[in-house]
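To keep things clear, I will list the structure first and then write my remarks on it.
Just one protein chain is left out here, and the rest sit where they should.
After this line comes chain A, so read on.
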Amino acid sequence: MRTENAQNSPRTSRTTPRTRTIVVWTVVALVGASGWAVLALARGENVSAAWMVAAALGSYAIGYRFYAKFIAYKVLKVDRNRATPAERLNNGIDFHPTDRRVLLGHHFAAIAGAGPLVGPVLAAQMGYLPGTIWIVAGVIFAGAVQDMVVLFFSTRRDGRSLGQMAREEIGPFGGAAALLAAFAIMIILLGVLALVVVNALAESPWGTFSIAMTVPIALLMGFYLRVLRPGRVTEVSLIGVALLLLALVAGRWVAESSWADTFTLAPSTLVVWLVGYGFIASILPVWMLLAPRDYLSTFMKIGTILLLALGVVFALPTLKMDAVTDFATRGDGPVFAGSLFPFVFITIACGALSGFHALISSGTTPKMIQKETQVRLIGYGSMLMESSVAVMALVAASVIDPGLYFAMNAPAGVIGDTVQNASQVVGSWGYQISPQALAEAARQVEESSLLSRTGGAPTLAVGVSEIFAQVTGDGMRAFWYHFAIMFEALFILTALDAGTRVGRFMLQDTLGNVYKPFRNVSWKPGLVITSGIVCGLWGYFLWVGVHEPLGGINQLFPIFGISNQLLAAVALAVCTTLLVKSGRLKWAWITGVPLAWDATVTLTASWQKVFSSDPRVGFFQQREVYQDGIDAGKVLPPAKSMDDMHTIVTNSTVDGVLSAVLALLVVVVIVDAARVCVRHVRRPALSTLSEARYVESKIVAPAGLFPTREEKEEAHDAVGAGQGG
């Protein structure tokens, strides 16, 4: 059913002085344009990060003011008189109208994670320019649009999840494919994130000690909140952060003491610890570990992002990376293989367009939004903030010496394990760095070595320490490096716990169809079995990644990026179907074009990963090359033994099959969505639209961050009827 209700037109800006608006937005446009001009035209000279910041912020402002407003009011036709689920179903707990400024913080904290920090760092291999362009253009036209449109449609459906909307609006077949894809993606995500942590903590007693300390700190906080002072989140978070900083400082003492050996762990030992941690944490009650860790990591996340933004703006560091490197066209980069199209888009993933956000934008946030008109601020605005985090990560990766960048991000199989060897290999790519400089860089951050510290986190940490050291002086450099490592590892560990629980929940639900008791989420044997399966699955990818002779990040990160972008394709397909079915056919391109682009990029990447005849890119070609080697009894580098050869063959087969299956699942969803759209256009009577009925809203609240004069007057008139704040 379609609900055509009173169309309120938000023509409120007429009364403000038009000329002032025009002048202001012309200036904003000029700032953005000058940023882009300098970034694009500067060659062979050092460019200040200020231009990147100007280009990004100017473009975000224009996108938010014009494109997002157009989508909200012309396409979605957000209705400020229509009550949201928060108002209609208010239960004082998960459904409750939340102040827009608070919800902006909530939503941003929920969508921002390790992804936008890691992806851009790896993508810097192709230079800073391609990455910047995609982060900014991608967010304005695809990522933020997806988040806002999903949020809007889920709000109109009482906060239904993406999976439920896929099932209801597309059909059971497409819905099942979407669910299976989401599960597979979750497993890969957890495996790759855990790999990032292992690469950051391996052989680093300082980092390992401070991260290990987060567990007792979280247990203490959990006990405090459960037993001593329930609900006093702010005070317990302050205590937790203080202890965390103490653990960070103590990490240096430990690293210099006789305990250092205890906390110097090999990658394979860390794998066992991490999988064990993930399993135990996910079967413990939420209050013990997950909830307090979540407070801690959210506090650190928001704090560090603010610090980083301040650091970038105050220090305005110079970008040392090339604008576009030769790897962009040749496609033989050591960080990840493949050419600029499609792999730069796959690698950046979350910072520009993230399928995972669709899971937050449907489900949690729609149950709290006060007004439909606020989807622009919450959905689009939060994603712009996330994108700016990605820009900062790219700045951090580009301010360090490119020679050091490549020495840190190339697999050990390529650059060897001595500084002399690494210096020589990196030099052969055209980036000069002396062995002494490589050793000095490691000494400055008090690590034994920085060679092949792949995964993005250590590189980001070096970049962050470089930026912060420009403000606080060189003495703090090692502290900042470990601060950044701790901050990333902290929320990746929280994600492992939370993600295992979500994966387990999906599995329990599915297994419940076969054997009823599984559906009861508190049935202990079922809990342990399903947790074990989920941890075993991501643990497998983690193990494989750590022991991969070709470099775990190099092999697995593209699959992670592809799976995230495929989930985005599912979300965009659901959005497009909903636009068509709700009578907005002429605006279907709003999500249809990003869908077409995303599907093209991602399926091209999947295709190349499966069928490419370049063994660095195509998994099956890779398998063939190494299998032929085995048959001929030869050991091909970077493999060092016959065992390595067999490992490569097995891994390439698994990775190749996985890439193919994921792509197929998403093709199924897109084709099924297209079928529903075509049917609707031909015979609209056959379609059903499960939109919640219209109820008039009694809440008065502004749409944007700052209330307009009309909104202030409206709030003034409605005093008493509105929310106390």
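By our rule, a residue touches a chain if its C-beta (ideal position, glycine included) is under 8 Å from a C-beta of that chain, and two chains touch if they have at least 3 such contacts; residues count from 1.
Criterion: contacts and distances are computed from a predicted model.
**Student:** With one chain of the assembly withheld, which option in "NADH-quinone oxidoreductase subunit H", "Cysteine desulfuration protein SufE", "Ectoine/hydroxyectoine ABC transporter permease subunit EhuC" or "YbdD/YjiX family protein" matches that chain's UniProt protein name?
**Tutor:** The missing chain's protein name, per its UniProt entry, is "YbdD/YjiX family protein".
**Student:** Which candidate, A:Gly32, A:Pro85 or A:Gly115, sits in contact with the chain we can't see?
**Tutor:** A:Gly115
**Student:** Out of A:Val78, A:Leu189 or A:Ala397, which residue would touch the omitted chain in the full complex?
**Tutor:** From the options A:Val78, A:Leu189 or A:Ala397, the contact with the absent chain belongs to A:Leu189.
**Student:** Which one, A:Leu219, A:Ala260, A:Val286 or A:Leu585, makes contact with the chain that was left out?
**Tutor:** Of the listed residues, the one touching the omitted chain is A:Val286.
**Student:** Can you list where chain A touches the absent chain?
**Tutor:** 90-94, 96, 98-99, 101-102, 105-106, 109-115, 161, 189, 193, 225-226, 230-234, 237, 285-287, 290-291, 294-295, 298, 350, 354, 356-357, 359-360, 363-364, 491, 494-495, 498, 501-502, 504-505, 521-522, 564, 725
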